[in-house]
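Read the structure below first, then the notes.
Removed from the display is one protein chain of the complex; every other protein chain stays in position.
On to subunit A.
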Amino acid sequence: MSHNVKILPGATVCEDCTLEGDITIGGGTVIHPRVTIIAEGGPIIIAEYCIIEEYSTIIHKKSDKQENPPKPLFIGAHNVFEVGCKLESPCGHIGESNVFECRSFVGEEVKIGSGCVIGAACRLTAPQTLADNTVIWGSDHHIREALEKQPSQLLQLDFLSKVMPNYHRLRKPNVHKRQPSTRQSTEPSPKP
């Protein structure tokens, strides 16, 4: 295990996962077992309240035109990485409230805004930028634009952080310098 993995208080990180390189995991985030996060090209920062499910892979790839010091890969809050999805990115910024559905693949040079959904088994390989609230689905990669962001999974996060310690060995939070940002107490109320 690398010494560079920083787990903030409130994060639920299972021991049975591969974390390599300089990784920061924000409070409230749940990382299931068998997850692979590799920061070989630069640090990876995962913000608060993300769910990273089994067998998902997040790689910060090495690239030739790397800056020095390398730029971090920043993953915003409330992102959901479903079972078996894969995210490869040399660097950059992923917005918040995105959903990477089961076995989806996001290749290099794909910039993702906020509120996007990469549908199950969809593969994004060409360089592109997804505007906010873009939904991609189906084997034909249909694209549509949602009106609002995907609802957040706070109930699921609460449940997971309560249940996971009963069944899995967890990694202890090792950073106490910064207090995790206060959790939003209520779901953002939907439009009337």
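We take it that a contact is a pair of C-beta atoms (placed from the backbone, for glycine too) under 8 Å apart; a residue touches a chain by one contact, two chains touch by 3 or more; residues count from 1.
Definition applied: contacts and distances are computed from a predicted model.
> Which protein name, taken from UniProt, belongs to the chain you can't see among "Distal membrane-arm assembly complex protein 2", "Ubiquitin-like-conjugating enzyme ATG10", "Dynactin subunit 4" or "FAD-dependent oxidoreductase domain-containing protein 1"?
The record for the missing subunit names the protein "Dynactin subunit 4".
> Touching the left-out chain: which of A:Val83, A:Cys102, A:Ile143 or A:Leu170?
A:Ile143
> Using the document's contact rule, name the residues of subunit A that touch the chain not shown here.
117, 119, 135, 137-138, 142-148, 150, 189-192
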